[in-house]
Every structure is written in C-alpha cells, then in structure tokens.
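One protein chain omitted, others in place.
Every chain is named by a letter (A and B) in the order it is written, and numbering of its residues begins at 1.
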Amino acid sequence: MIPGPFSYRKAASLEEAIALLQQYGGEAKVLSGGQSLIPMMKFRLAEPAVIVDINRIPGLDAIEERNGILAIGGLVREVALERSPLIRQRYPIIADTAEVVADPLVRNLATIGGNLAHGDPANDHPATMLALRAEVVARGPGGERVIPIDDFFVDTFTTALAPDEILTEIRIPAPPPRSGGAYMKFERKVGDYAVAAAAAFLVLDEAGKIARAGIGLTNVYYKPIRAEAAENALVGQVPSDGLFRTAAELAAQATDPTTDLRGPAEYKRAVARTMTLRALKAALSRAQVA
Amino acid sequence: MTTTPIRGLGHPVKRKEDPRFIRGKGTYVDDIKLPGMLFLDIVRSPYAHARIKRIDPSKALAMPGVVDVITGAELEKAGLAWMPTLMSDRQMVLPTDRVVYYAQEVAAVVATDRYTAADAVLAVEVEYEPLTPVLDPFKALEPGAPLVRPDREQKTNHIWHWEAGDKEKTDRIFQEAEVVVSQDLYIPRIHVCSIETCGCVVNYDRATDKLTIWMTSQAPHAHRTVFSLVSGIPEHKIRIISPDIGGGFGGKVPVYPGYVIATYAALKLGKPIKWIEDRSENLQADSFARDYHIHAELAATRDGRIRAMRVHTVADHGAFDAAANPSKFPAGLFSVCTGSYDMEAAHVAVDGVYTNKPPGGVAYRCSFRVTEAVHTIERMVDILADELGMDPAEIRFKNFIRPEQFPYKSPTGWEYDSGNYPATLQKALDAIGYQELRREQAERRARGELMGIGISTFTEIVGAGPSHTFDILGIKMFDSAEIRVHPTGSAIVRIGVQTQGQGHETTFAQIVAEELGLPVENIIVEHGDTDTAPYGLGTYASRSTPTAGAATAVAARKIREKARLIAAHLLEVSPDDLEWRDYAFRVKGAPDRFKTMQEIAFAAYTNFPQGLEGGLEAVCYYDPPNLTFPFGAYVCVVDIDRGTGQVKIREFLAVDDCGTIINPMIVEGQIHGGLTMGMAPALFEEIVYDENGTMLTGTFMDYLLPTAMETPHWKTDKTVTPSPHHPLGAKGVGESPTIGAPPAIVNAVVDALSHLGVRHIDIPITPAKLYQILVEKGVAE
Partner (left out) sequence: MERVPIQLTVNGQLYQAEVEPRMLLVHFIRDVLNLTGTHIGCDTTSCGACTVLWDGRPVKSCTVFAVQADGGEILTVEGLERDGQLHPVQEGFWEEHGLQCGFCTPGMMMTAVALLQENPDPSEEEIRKAIAGNLCRCTGYVNIVKAIQYAARKMRETAPAAAGIAGGE
C-alpha cells in the first residue's frame, strides 16, 4: 500500500505552520506522529495535497507543572508520558492511558496532540482528558485560544480545531490532595482499539466522601464522552462497591456503541460498565493513598 | 583423525541458516533486484460476484512510467486466462467476463516502480454489473441458488462427495447404541498469514531462452511442472528458485494468479518483472484454510466405551477448489477423525461446495485437514464425558488404542505406526498436577470463579506419502536427497523439500553427520533451486522429515555401503570383516584398526579398489511405506473474566511424541510456534464476510495475530516412541501443536462452564461470544 503524492512542507515555527495551513486551506494536513495519518494515506483514505510537518517546531514537547496546572505539549510522544517520573507519580491515569495506546513502537512516534486532534472516539486520551477536565490550547492565525475539553470533541473525526489551528498544549488541573485516577482499557489484543475503555478520576473530601468525580469513555459513542450522570451519582457519597456499580451502570447507559467485529453493541455497553467499575476501584485506591 | 564432534541425531545444534538471518542477509523474494526490472500490481474486484462490463486501461496507460495493462481478454488469446488448480479444478488467472469473489484479480498493471504501479491500479476503470453472491455453503446447495461456476458442465455448486469407513456397520452400531451424543461444529475460515506475503521475480533471458522465477514457493519442483504444463514451455527451460521464505504454513503451496500474470508479462515485455503482494491482498485473496461445517456423532456404551463415530461435513471451498490435497483425498486426511481411540466402526462423509469466496482449502500449519479431524474427535470425547458424567482424562484412558495394538488399523483404513497414548497422557497429568487443579477448580467454583482444565490427546498423520495412494496431479509423493562427499571429507546435500523456517539446513546436515560420521559443520544443505536440487514434492503437511529425511538417511547409507568397500581395501580386509561403529569402519575384533569417513572419502578419489567407480555420492528417491503418526497429550488451564468474557490461558503443557528427535532445540521451537498458531484460531483469528461477500477482516487491524502479550509461556515435554518404518524412527512435528492446541483450549473453556450446562463453543472463542454465554447462564458480571 502506497500513499498518494503530496507536497511536503516542514515548518520551523508555529507561525510558519499556521501560515502554511492558511495558505493551503483544507488541502493541507498536519503531520505530527503520523501513526494514524500515514496508514490512512496508504489506503488512500486520506489524500492531502500538502503535508505540514510540525515535528521540528521547538517548544511543543515539554511536560511541566506550572501555576497549578500540568502542561503537556502537543508534540509530546506517548513514550515520554509513559516514562515521565512526573506523570507516573502525580498523574498515573495519564501513564495508564499512554501505555495502552497502540503498541510500543507506535508510541515512540505517536503524540498526545495527535491522539486528541484526530477526533477519533476510539483513541484513548480523550476519555482521560474528559475525566480530568482538561483544556486544549489551540494556536491559529488569530493567536491562542483555550478550549474546555467538553467543547473540544464535536463529531467523529471532528474537533473544535479550525483547519488553520494547531493543538499546542493540553492543560490539566494539578491533582488536589486525596485524588486519584485510573484508565482501564479492554482490547482484544495489543495494538487494537478498545472494545470499551473508561477513565475515572476521584477527589475525596476529608471525611472520605467523593467531592469530585470524572468519568470518560472510549469507543462507545460517536465521539468521546463524559458520563455525566454517573459522575453526579458519585458526588457527595461515601465510596462503596454498590455505589460504584450504580455509577458504572449509569456510565454504560450513557453509551451508544456500534456493533462491529469487536462485538455487538450490548456487549460493548457491558464492557464499558466493567471498565468503569474497575477504573473507579483503581482510582479510589490511588486517591486513598494520595 | 578429526577431533571435531560429529553432533548427529539428538544434538541441539545451533542453526546453520541463522548467521545470514541475524545479519539481515537473508534473500527473500522482495530482496531480489534485477537490472531494468518492472513492477506489477493488481487491480482487484470490489464485488464478490459481478459481471465485468468494461475494463478501460487508457487513463492508466497514459500515466508516465506505466508500461502495460494486462487483462483477461489478452490472456485468453494466449490460452492463459485459466489455470489448473492442484485439485484438478480450474481457476481464473484474470477474468474475461465475471468475478466470483471479493478482491479477485481483475487486471494487472506494469510500471517502472512500485509507486507508479500503485497509482496506476487506481486509474484502471472497471465497470461492473453486480450479481447476487452466494456465501453460505448450505444455501449454495439449495435449488435455484446463484451459480458460482457457470463455466462448468455441472450446473450446481456441489463439487464432490467423498466418504470413508463402513457406513452400514456404523449405522447399525448407532441404532443399537446405549448412548449417542451429537454436535454441530463449525471450524471457521482462517488465513496462514506468514509475515512475508507472496510474490515473485520473473526473468526471461532471450539469449538462453530460459525462464527463471524466484518465487515464494513451498514446492518449487511441483510448481515448475505446473508452469510447464500451463505455458507449454519445456520443463528444462524453466528454473524455479525458492529463496529464503518468510514463513509458509501452507499458504505458499498453491499457484496464485499473480505468479502466472508476472510470468506472462516477463515473456511479453522482455523485462524482469517483480510482483509482491500487500498484506491486505494476501489476506483477502490468497488461499484460506478450514471452513468446515461438521456434524459429528459418537455412539458409546453407558460405561463410556466409544463404539462408533459418524461425521458429515460440508466443506466451503470458495469459488475454485484450489486446495492442496493429495489427488485421491479431496477432504485431505480428514478421515483420521477417529483419533487416538479404538472403536468398532466409523463413517465419514464430506461434500465440497462452491461459494463466492476466495478459493483454497489449504492447510494452516497442519497436515491435510487433520486439524478439523482432531478438533472434531477431541471435542466429541469431551461431550461424551459430559453426557456420562465422566472425567475427560478417565474417558480417554478408557478408550485409547493400547500400546500393544500397534500397528493399529483404524476403522477408516489408516494403519497407525506406533504410539503409547496412556503413557503420554499420564506424564502430562502428573507434570501439571491434574488432581490438584481439579480441587482448585472446585474451590473456585464455590466462590463463583470460572476456571477450566482442558485435555487434548491427539493423533497426527503426516508424511504423505506412499506412492500407491498419494499423488498430486499424478506426481507421486515421494521425496528425494542427493549427497556428495568431497575428497577432504566435507559434503553437500541437496534435497527436494524446501525450508520456510523449519531449519532443514541444520537438521538434514545432522542426519548426514550421524549416518556418515562427518562433523555437522562440514555438511552443507542446498534446496529450493529446481536446476540443482533433485525432484521433490515440497515442504508442507509435516512431510519433510518423514520423506526427505528418510531419503537423506537412505542415500547416506548407500554411501556408507560403498565406503565399506573402500575401507576394506585400505585396511586390506574383507568388507564382511568390518563393522560400522562409533562413526568409523572398524575391523571386527580389532576395533582400533579403523578408517574414518574422512579417510575413506579421500581414498574414494585417490586410492579406490579396482573395479569400483571413483567418487562418493548417492541419490535416493524415498517412497515411504506408510505415513507416520505423531501424537501428544496437551493440558490447558484457563481463567475466564466474568466482566469481559476474556479467556486467559494460565498454563499450557504440551507433551509431544514425534518419534526420534533429530534436533531437540528445533523440535521445541516448532512446538512453541505450532501452539501459538493453534491458540490463534481458538481465540482470535477468523475471516469474516458481510452479507455482500466483502471481507471485513482484510488487514492486521481486524485479522488478529497474537502478540507476545497474548501468548502464554508454553511448557513442553516429550515422550519418544520411534516410528518402526522410518529409517531414523522420526515422525515429523511442525504441525502437531497446531492441531492439538485448539481442542485443549476449547475443552478448557467449556470445562470452566460445564456446571452451567455449556457443552460446546465454536472457535474462535472471542470475548464477545463468551460474554454472551455468561449472560445467558446468569454469571456475567
């Protein structure tokens, strides 16, 4: 399988990249890790006339905490998230997520920015970012804007990014005390997309009740979703197996999966329930030691 | 005298082929590059069944770098639009009026490079008129079903009916039987997916009038004969070279249209042509395996004695019967389905059917249809045990063919050469701690956990085969070896079989080392070039060691007999006064008077007795007197995730008996690989079509090959029961684990659920499929 011909533009700066995107309009595609785009091009499912390679743009690959947020650059590779001591210690839910994206070789190139900007409901980071109430920073001709994650995923393969905008950073609130999160993915084999996966993030109050809850789901809706009813059911409650089962059931009810080779819709809904339950349990045990 | 160790049979000799592979210096077909070479790529059908109204190559031909577009109409003029299959059916090379399966070859483009060729494929315009496809073989047999093959005289989708065993006796036993169990089993369509796809490089040299084809071939000589018959080119003008092969598993036995089109293009254009499949083409259009719809029954006594077996199978062959079976066996060796059990009678019937799916019926790392046979009997024995409330191990011990019954004549006519089934199963049960596992299972069940233990005690049938019964297109299934010993005591061995990873360059050298007393380092093995290797039928169905391995041993023994004469001459004794012991000819009663093979070899060129021809070489075309029957006992332990339906193999022990072992390291490696290719269709792999006949599993994203993470750490052990008729006692092993593993896994999963009334689950046991069962039984989380 051979990609169709295209024109290659290597951007040295964000300004240059944005100018190129403006110049070529919808004809151009941003090349980040390329691990979704290039396979699509090989099957001629994507035939961009111009490729704007942003990999050489400096400053987009940092992982740092500043002013109460975690900032992850759009070009941060999955492998960097997996191995970052900061991520592993303070944001294990993100390490959970990164290490189940595709396979280890793909993760050496795939970027978190690409994972989000592709708008694929099967990708793993969207659910986690929904659970964490992240913000996406986009840079375009008019400058920078910050998009709440709840507004970011618009449709299948469609995000709030304009064609001439580039995802430069993801911002995540720093974890408060007594908080914890986990991502649980059920895949048929390594390298497969999730049958269903769930991200759960819990903040406990001093009495041990759930003060805040975040639940995001992968590959069970036409776009990545947050299980709002499940979150609401958790808040103010003392965590228990029964409570988590109720929340998992509500999360499952929020899904609308399609039937495909991974299984019938009702099966995926059941797996979403199981993954939510397991993610909540793992999140709680992390919150209890945090 | 040399002090270099001989390292013949039984030594874990490091492989001779590896130094090139670990350096990236292997030569696979796509590595071959010839001056002026052009690339061929193929236009494929988006329909499973359609009339071709028009093919317009003009836009493609107008593209810079595009040299030619070849269609069926053009091939028809050359008499090449159709080719014979190995099963004496015929298959379209390129269609002239209709396509009969999804991804079928429709036209071919030739261009200066692979990128241009890929672009040109998209520029060939084809107008189709879609026809109704028939995909279900049972519907294909109904009156009024769409006809897959209007080119045939018989206006039906039924291909053939085949039977084995004694129907009358079997029916009689079933009528009077105390207990009868029956089950429908579907063994789905799967694909071998060697990591290297298929392809070829064809070069026609006008100056010498010689056609050289480097191709991914498991059977280069047979392919040369087919090419000669199809093209009319004399066989000595065709040279087929099967270079390093990146895995075969049966998928490189058939002749695919791409090879023929590339050859036509090379002859027409006078330029070397390369054709290499993409993975998706390989998965979508190359020969499939299995696709057997089986109805099986066992008749037994109330105390668990199996009396008879009755099987009827509908075999979906796709649009052409392009299976690779011995000619007299359209259902392969499926009639070995009575397995390891002694019973009074059996009857097996198989009907082959055409559907609008890709052609085939090749093996998937298994001797012809033996996986289907073993799956059937090993599942049925468990079903019978469940019916009678017996332990699956107990029912097996009760029904095994006893060691003293060998050679054993099976009710369907096979003569099993040797075996000791109870010893092998007992070894496996002891090693895995069977009784302890059963106790653990009971405890877990009480806690609501699902754990299962599965046993498979299979008998394999390999080494086709004796020429009185086995041929492919009339060519008898002997195999060959040719050995030349050089003056200084090294040797070259040429064999008619073709390695695709089995390590022939090492194991065949070990056979010669053992037989001639020459160090294994000093023996080189060549194969795969029809201009130099002796004629052979190729490597598949675990036949290399049983056939060519035997030929190699016999050829070496011929050399040894001549060497005896030379040794006698050198030692000035009568040949009868010599004995072959400790890798030398020694004078009886004076063992320190001896001559080594190295000394004898030198004499064979410098000082041989009068009346004897010089040189030291021999050829053997070995016609095996029987097949060989490797066997084994496998035990699998699984845990089931009630929240997802996922099966986790906790432990898997394989005790194999393949007779005499040539290289234990290679045997163990073959078993690891075979077990993995057994697990894959049991849990992951399946080719799926939608209602239009479009393949939904046409890439590695959807056709799921297990990675190291899904594959358990296999444990292996062995017993050794030599074959009485093979010169070395060896039986062949590469495929035993592929046939033995699936029922062990399925039996374990069913065992985990047996207390809930589950008796059978068809493969692959996907999480979705299993979860549905958990829901129905009220145990899903």
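Side notes on the structure shown:
Please note the rule applied: a contact is a pair of C-beta atoms (placed from the backbone, for glycine too) under 8 Å apart; a residue touches a chain by one contact, two chains touch by 3 or more.
Just so it is clear, the structure is predicted and the values come from calculations on it, not from any experiment.
Only one of B:Y28, B:F397 or B:Y535 touches the absent chain when the whole complex is considered: B:Y28. Residue-wise, the contact with the chain that is not shown comes from B:E196, picked out of B:D41, B:E196 or B:D286. For the chain left out of this panel, the touching residue among A:L105, A:V154, A:A174 or A:V238 is A:L105.
Across B:K210, B:R445 or B:H672, the residue that sits in touch with the chain not pictured is B:H672.
Touch with the hidden chain on the side of chain A covers residues 1-8, 10, 31, 34-35, 38-39, 41-43, 51, 53, 55, 79, 102-106, 108-109, 190-191. Against the chain not shown here, chain B presents residues 14-15, 17-28, 30-31, 33, 114-115, 192-197, 244-249, 278-280, 500-503, 665-666, 668-677, 699-701, 705, 707-709, 711, 713-714.
The definition used in the following text is that only the chains that are shown with their structure count from here on.
We define each chain's centre as the mean of its Cα atoms; on that basis chain A and chain B are separated by 44 Å. By the touch criterion stated above, chain A contacts chain B in their complex at residues 1-2, 4-5, 44, 103, 186, 188-192, 195, 261-264, 267, 270-271, 274, 277-278. Taken together, the chain B residues at the contact with chain A in this complex read 114-115, 118-119, 122, 278, 280, 643-646, 684, 688, 696-697, 701-702, 704-707, 709-710, 766-768, 771-772, 775, 780-781.
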